[in-house]
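Only one protein chain is missing from this complex, and each of the others stays in its spot.
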Amino acid sequence: MTTFQHPDFTAPRFASCPDATFVPAPADGVLPEGFFSTTNLPTYVRVNGAWRLPHQPRMDSAIVLGDDGDLWVKEMRRLKKGERVAVGMAEDGREGIYVNASAFLGEGGGEFKFMASEVSREKPVDYAHIAHLLVADRARGGYPIWVTGPALVHSRARADLVWFIEQGFVKALLAGNAVAVHDIEAAIFGTTLGMTAIGESSVGGHGLHMRAINRVRAAGSIAKAVADGTITNGIMHACVTHGVPFVLCGSIRDDGPLPGVYTDAIEAQDAMKAHTVKATMAVLVATALHAIATGNMLPAFITEPDGTLRELPTVCVDSAEFVVGKLKDRGTHQAFGVVTNAQDFMHILRLFVERELDAPTTARIAPAGR
Amino acid sequence: MTTFQHPDFTAPRFASCPDATFVPAPADGVLPEGFFSTTNLPTYVRVNGAWRLPHQPRMDSAIVLGDDGDLWVKEMRRLKKGERVAVGMAEDGREGIYVNASAFLGEGGGEFKFMASEVSREKPVDYAHIAHLLVADRARGGYPIWVTGPALVHSRARADLVWFIEQGFVKALLAGNAVAVHDIEAAIFGTTLGMTAIGESSVGGHGLHMRAINRVRAAGSIAKAVADGTITNGIMHACVTHGVPFVLCGSIRDDGPLPGVYTDAIEAQDAMKAHTVKATMAVLVATALHAIATGNMLPAFITEPDGTLRELPTVCVDSAEFVVGKLKDRGTHQAFGVVTNAQDFMHILRLFVERELDAPTTARIAPAGR
Amino acid sequence: MTTFQHPDFTAPRFASCPDATFVPAPADGVLPEGFFSTTNLPTYVRVNGAWRLPHQPRMDSAIVLGDDGDLWVKEMRRLKKGERVAVGMAEDGREGIYVNASAFLGEGGGEFKFMASEVSREKPVDYAHIAHLLVADRARGGYPIWVTGPALVHSRARADLVWFIEQGFVKALLAGNAVAVHDIEAAIFGTTLGMTAIGESSVGGHGLHMRAINRVRAAGSIAKAVADGTITNGIMHACVTHGVPFVLCGSIRDDGPLPGVYTDAIEAQDAMKAHTVKATMAVLVATALHAIATGNMLPAFITEPDGTLRELPTVCVDSAEFVVGKLKDRGTHQAFGVVTNAQDFMHILRLFVERELDAPTTARIAPAGR
Partner (left out) sequence: MTTFQHPDFTAPRFASCPDATFVPAPADGVLPEGFFSTTNLPTYVRVNGAWRLPHQPRMDSAIVLGDDGDLWVKEMRRLKKGERVAVGMAEDGREGIYVNASAFLGEGGGEFKFMASEVSREKPVDYAHIAHLLVADRARGGYPIWVTGPALVHSRARADLVWFIEQGFVKALLAGNAVAVHDIEAAIFGTTLGMTAIGESSVGGHGLHMRAINRVRAAGSIAKAVADGTITNGIMHACVTHGVPFVLCGSIRDDGPLPGVYTDAIEAQDAMKAHTVKATMAVLVATALHAIATGNMLPAFITEPDGTLRELPTVCVDSAEFVVGKLKDRGTHQAFGVVTNAQDFMHILRLFVERELDAPTTARIAPAGR
């Protein structure tokens, strides 16, 4: 478990740092010029001589000094006219804001090496380590969030995800309309987009997802369709029956949509945020859009009850190095990538979690920036 | 230009076909069980003994017999209780509905061949043909729509897309918030997500897209930001100054968003549909989400004023075969794929269009299903 | 198990077919103009009124009528001046040669479908079916060949391949110098190209593969390095200790090379062919070069002792759809693709084989062209 020290603000380099400056927002949803734009790294703001961490850290947002005297990270669109917004471009403290980047981003260079890339299908995946993190997180009462794309359903990793839900390893599921549609088509008809469980097209299958959606719309909601026996198995069934909250975010690609899907992207972000602010671990499988959206909202770290900081374990699974690289290019540096398909990832991870449950490993110390 | 014949409905095989059956929708947004689920192929419905093509064809929708006596393809969510919906599972006419698949999907097999895959980075791209299609479409007064992802902007194909807009090759631009954000960041700061035009990160660059968004929000709209000189170049500038309509669809990944973005996915689909129903050609560049969304709404064919049918030329550009394959797997079979990056595609296509304008080629006859 | 019928050569369509024509090779390693170029499909040659299948079928070769009166498929480079070579371009029998393509290549088209692509990371992999094929092949005394690339070793699927070797599922291993180098580096130093088993670079690690090669060169051969205790575990160790033959083919990328590597490509092909002509199944993992090379040499079918033909099961595993598509584009149509990484494939396949051994499934009938 990688932990990080708070900087020593008594050090000489911080001696001449001023308090941060706050400027009122000029209009609802508009920031003052020169606003400080946040990252997902630990960010200390000097107020009345004290360096403080704002609540609800995330990137691409503003730091607001609330009427409660606390510091909050807020999205631009949430700002009200007159709210006090931190300004400044420097991240080294000289404008009263200090981003502790070095602890997270590490140092590079120095030695000729082979196999130094961060993400490659050629690199071994340490499933035992991921399994250990999941089990330890559950033991601690953590809040692991799972974010999945439809390939997980097409490739029939449904049973494995159901198992993780049943075993208490999923505190929230964030996905799109399609994940639920394909899962429910599989529950009702045994196919996804008309494809059978062994990957063959079925005759007349192209309409089955529409028929599945239609039945849920007729029932009124996913929960009602579970209750009335329309949906008897699968991911959504497991979420409903085990009380695991899910957020289904709409997109322009959606058929239907299913009842309960957030068709408004802002409302969907808000619904996601209710979970990301509590997250203690994130598993992102086979989705670029939802993974990046979630990464945007997640801090790279967790503040423990005792005030210490540790890395927020973030696993990103995709068949292409590109998607993991894109997630990192959007700032989620802490993600470690697994280049494989969703089916295999889910199946092996479950296997290693079962092994970990049978015979727990000693916590391994992962190096910072791993 | 690939054209298709209407079936000969006087042939014996159609002699015993009945009229299609219509059943009222049981509730708003809910279809009757057994509804006919549409494809993007020419679909003939027998009403009062006559085989007719519905208006506004697209896949994953229902066929409605309107009060006007016409047939309309409508999305499930648009249905009102009591509307008359075609039912049936068969596509061969025996329930009064005939899908002319063979003309489009062709026949396979028969001979051992190398290089028979549909999409591969190893296959030559016939840019002269695409250029010819674009120029011919403009000459005919067509309605080409362009759908792009942010990589087009990051890779600095902005200038080339501006050229296509200026030259009248773009009748509508469908994209997401990010395309506009990065384009406007480039217009104001010269960077995209802080990356310069030669691909290097700039110091303090990670906040520049937020500053760009903030300025447009302060201005009130993209058009106002063009008018007041905040935005002086680029794609959005060209759209505004040349009167080319654009639809910016929101997603859960969005920062901001910019004013004018459709944050509701259903409203965004409706806004896109206003253009897809008129489309005579589609160019989809570097976006899986928007390409598939658009493909879902497009018919595979155009009905000419004289009633003949021809293929709707659909070009899908991506660096990975997978994205083109995924588009086809979602039913947009007519797409022909170009496996390359957005920068190179745009630059070479422009070059070939310039050549075509200088010296027009004779129309080439592309085989069906090419 | 997909089986194929011999054509009914008494049918009227074959009545007017002549005997095939044979022309002497004009020089060693040179074919007569108009030679018949083979495919990997069942090919019948009419000699003295009888339709016969040549021995050792493969693509890109010539058909020779030997002095023994038998027909042989021979590579161009093996031809001696004066050997009798079949000529003809037609594959439909009218020149005395008939290729039974339709049975293998199937028919396409006809219906609108989703998910119709042949290879996609989104499609489920039927591991139970592959496991069943492997177990059944072993039970029959078959000759499964395995072809692997270095990613299998880097990703630490060594232990799983060792298990397959130990359990008798590998009758020959075809690979390159690098597979053996990395496997032996792992055996001696625990690293591959200096990377540890959890994917981290080790200090000074970049020279370890050279040190491993050097020790084997000092020992004289891989077998001697096993015998003298230099190599105590891993893939090469298992091959040596279990008497499984291996062919290590040289390439221009090779370091060393290790003793025993075939540095001459022609000799390497000959060494591979000794195994491909006996193959009853092929598993190709994480290598484009060796997979295509092997595919080139393999027929798409096996002739059973009783004369019936069945498909030669060929599994191709890669992280990218492109590699599987390329293999098919080079004519190995029978390959079914698994889009995943080597580590996960090997681990899950082993798991399913263990299950199959515990509780055998009934043979499943796979459709032709699956």
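Some observations on this one:
By written order: A, B and C. Residues from 1 in each chain.
Here is the rule we use: a residue touches a chain if its C-beta (ideal position, glycine included) is under 8 Å from a C-beta of that chain, and two chains touch if they have at least 3 such contacts.
Keep in mind that what you see is a predicted model, and the values were worked out from it rather than measured.
Note that of B:P7, B:P26, B:G205 or B:P245, the residue touching the chain absent from this view is B:G205.
Within the complete assembly, C:R211 is the residue of C:R13, C:R211, C:H242 or C:K278 that touches the hidden chain. Residues of chain B in contact with the chain left out of this view: 111-116, 121-126, 129, 150-151, 154-156, 192-195, 197-201, 203, 205-206, 319-320, 339-345, 347-348, 351, 367, 370. Touch with the hidden chain on the side of chain C covers residues 26-27, 29-31, 33, 35-37, 39, 59-60, 76-77, 89, 193, 204, 206-207, 209-211, 213-214, 217-218, 249-257, 263-266, 268-269, 272, 288-290, 292-293, 296, 319-320, 322, 329-331. Touching the omitted chain from chain A are residues 39-41, 59, 91, 99, 101-102, 105-117, 119-122, 320-322, 325-326, 328-331, 333.
In this section, only the chains that are shown with their structure count from here on.
Matching the C-alpha atoms of chain B with those of chain C calls for a turn of 180 degrees, to the nearest 5. Comparing the residue numbers each copy contributes, chain A and chain B share more than half of them at their mutual interface.
Chain A and chain C have CA centres that are 42 Å apart.
Note on chain placement: the centre of chain A and the centre of chain B lie 31 Å apart, centres being C-alpha means. Across the assembly, chain B contributes 39, 59, 91, 320, 322, 329-331 as residues in contact with two or more other chains.
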